[in-house]
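Shown here: the complex without one of its protein chains, the others still in place.
What follows is chain A.
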Amino acid sequence: MMRPVFGFLAGLIFGLGLILGGMANPLKVMNFLDIFGTWDPSLAFVMGGAAVTAFVGFRLAWRQDRPRLMPAFDLPSATQIDGRLLGGAAIFGIGWGTSGFCPGPAWVALPIAAPGTLIFVPAMVIGIVLGRALK
């Protein structure tokens, strides 16, 4: 019972952060990426604030023997920088730049129900399933 409750709370806080930070607005995301045009550097503050907070908080979390609701930590172990990592990141970048949506903001935007979002989210989920199968 604790896992779904805290999972929901973590998702809610994440989503509110995306909204407050401006990432739920694809136009703002595109303006962040448009350095030679209508540049809006705001999203650097979202990423910076999130990464610094996580940098400090992760180190506090890792002082525990194990996470509170799971038997053990389960972190990515891969270290090699290969074609699949960079190719996947490039494909993602093109999709992100043309739509202004990355996965978190797309979920958050779904209940607002803009037609573009209603098309984007199912396509994204299909893409994730296909991408996983390819891997």
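In this section, a contact is a pair of C-beta atoms (placed from the backbone, for glycine too) under 8 Å apart; a residue touches a chain by one contact, two chains touch by 3 or more; residues count from 1.
We adopt the following convention: contacts and distances are computed from a predicted model.
Per its UniProt record, the hidden chain corresponds to "YeeE/YedE family protein" from the list "LemA protein", "YeeE/YedE family protein", "cytochrome-c oxidase" or "ABC transporter permease". By the touch definition given at the top, chain A reaches the unshown chain through residues 3-28, 30-31, 33-38, 40-55, 57-58, 60-62, 64, 66-70, 72-76, 78-81, 84-104, 106-112, 114-117, 119-132, 134-135.
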